[in-house]
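Please find one structure pasted underneath; my questions will follow.
Only a single protein chain was left out; the remaining protein chains are all shown in position.
Presenting chain A:
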Amino acid sequence: MDSSEIIVTIAGLALAAFVVWYFFFSARQTASAVSSSGGVQEVDITVKGGYSPDVIEVERGKPVQLHFYRDEENSCSEELLMPDFSVRRDLPAFQTTLVELLPQEAGRFDFTCGMGMLRGTLVVK
């Protein structure tokens, strides 16, 4: 092994480790719902290459309004899926789309883009 091979190997393994840590194990941005005067839990979510925040905490048994603002034209994020709530919604670009839910059970429910690449979680407590 010459020196450049050693450098490439170490750099490659380090990069691979970084990819694994960064995408699977690093901390996520969490937001708790804000209850409006009417008892409705509201959360604003920006959609741009992902969902921010991507972990949303709400209380069970109270209506939830999720305002998805899609801040891009990229086709990846054009659909929103919340299979546990039977939601498939088109998110028009640069507009806010309202999704209303009434979570009855506690648990973690994923929401994704149409192809399951962009991911977020609704945590019902």
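Before moving on, here are some points about what is shown:
Convention: contacts are C-beta pairs under 8 Å (C-beta built on N, C-alpha and C of every residue); 3 or more make two chains touch, one makes a residue touch a chain; residues count from 1.
What we mean here is this: contacts and distances are computed from a predicted model.
Going by its UniProt record, the hidden chain of the complex is named "Copper-translocating P-type ATPase" among "ATP synthase subunit b", "Copper-translocating P-type ATPase", "NADH-quinone oxidoreductase subunit K" or "D-methionine transport system permease protein".
One of A:28, A:67 or A:125 touches the chain omitted from the figure, and that residue is A:28.
Touch with the hidden chain on the side of chain A covers residues 1-2, 4-5, 8-9, 12-13, 15-16, 19-20, 22-24, 26, 28, 37-40, 48-52, 54, 62-63, 72-76, 78, 81-90, 92-93, 102, 113-119.
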